[in-house]
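As structure tokens, the structure follows; a few thoughts come after it.
In this view, the complex is presented without one of its protein chains, the others remaining in place.
What follows is subunit A.
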Amino acid sequence: MADSGGTDEHDKKDDVERSKSEGKELTKEEKQRLRKEKKQQKKHKEKKDDKASQESGKENKSASSAAAAPQLPTQTVKVVKRLPEHIQVDNPEVLKKLAKKLERQQTPVHGATIKIPLRSDYGYKVSLFSHLHQYSRKAPLTQQLSIPSTVIHPAVVRLGLQYSQGIVAGSNARSVALLHAFKQVIRDYTTPPNEELSRDLVNKLKPYISFLNQCRPLSASMGNAIKFVKKEISNIPTQCKEEEAKSKILNCIEWYINDKIILAAKAIAASAIEKISDEDVILVYGCSSLVNHILFEAFEKRRKFRVIVVDSRPRLEGREALRRLVQRGISCTYVLISAVSYILPEVSKVFLGAHALLANGYVMSRVGTSQIALVAKAFNVPVLVCCETYKFCERVQTDSFVSNELDDPDDLIVTRKGKTHLENWQEVPSLGLLNLVYDVTPPDFVDLVITELGMIPCTSVPVVLRVKNVDQ
């Protein structure tokens, strides 16, 4: 549909423009909304956007506002982005729009048009979470793809499968894998005739991103990486030759990985080691690549400490961390999260990793992190969160319900002594299983956040975000 194609165009332009300049005044949004309502009967597109903006409540659709109002001189307040689809599963309109969008994002190749399949939900969803998706790991999205899937690059298909099966997990690992896959895509890309590289490549990436989003919802770090890549691509000047442009983009991506992830980890380790003294007992939760890195570095520098690894069902990621630590020769203890109030009197510090840091100072991390921070606070043990700045996110959230990820509920089923109590949970109508992936930790539980820019309190996250945006 032509007008929806126009929305995408405005999307892209808006992304680019917004990253260059600051957004519109908030008061203008009221006027824009009024203008939209006036044009309601006239344009079909205005009508659709208006419905969507009413549904999303206080959030505004930046695309329609960009289309409706002229750009105004900058103020400090940014335009809020539209609500992501993956937290509006209970809204059938949004699901229909997504299905249409996935259809649109096909590019006809050799006469065949293959669309990205829509993944269906599985199992009974707890009513508190009916606005989120719940997929089964046994039914990966790739089963619905037909061969040859010429629309989607095989590197991206492989990545999507690795995401959905949990083979690649952890926000750093996922981001790095994503960027490597993009590099492969860009290497194999050739500009079609009569098209500009800067515009066409971004359009090429869109279906891949939708596909990956269907396999597993994108993390905040991946979102930031994608924004960076898109910005770099659209900044390529038009007169640049294709080979030169491609190598430029590849170098940019390399630089991003090196600077934001690898060097940042080194800087964070250097400052975190000052916080580890001899005879320390350090508690870690699950498997965070950054926290593990810090512990390895501290061990290299001959600090004497021991580590307590806390783990939780059903993912049991702590066992991986345990293996890596034991291999290095660090003395470890291992408990489950229900025993954390037994073990905490022995602990001197708690090191936690983060999935994202939200703009209101909340820490979004693996489910269970907020619990550990709570108990540590009750026992007066300092809690230190280690997080690179590329994971800082402009979203705000106060509880773990509005935006989360639901994992396969069958993971909770366990067989003990030959009996599996929850085996037939689907047949019992009033029984539901809940397998949350993330939770948010309030900033008063966290004593310090260690980033590559220094050691900051949780409440300084929006300051860092502002500084970063001014730089860009």
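Throughout what follows, a residue touches a chain if its C-beta (ideal position, glycine included) is under 8 Å from a C-beta of that chain, and two chains touch if they have at least 3 such contacts; residues count from 1.
Following the convention adopted for this analysis, contacts and distances are computed from a predicted model.
Student: Between "GPI-anchor transamidase", "Neuronal-specific septin-3", "AP complex mu/sigma subunit domain-containing protein" or "Translation initiation factor eIF2B subunit beta", choose the name on the UniProt record of the chain that's been left out.
Tutor: "Translation initiation factor eIF2B subunit beta"
Student: Who touches the missing chain here, A:L128, A:I167, A:L263 or A:V396?
Tutor: A:L128
Student: Decide which residue listed in A:I167, A:I262 or A:V414 touches the omitted chain of the complex.
Tutor: If we include the chain that is not displayed, A:V414 is the one touching it.
Student: Among A:L263, A:V396, A:L434 or A:V467, which one touches the chain that has been omitted from the display?
Tutor: Checking the options A:L263, A:V396, A:L434 or A:V467, the one contacting the hidden chain is A:L434.
Student: Which subunit A residues touch the hidden chain?
Tutor: 126, 128, 312-314, 319, 322-323, 326, 331-343, 366-368, 370-371, 374-375, 378, 399-401, 412, 414, 416-417, 421-422, 425, 428, 430-436, 439-440
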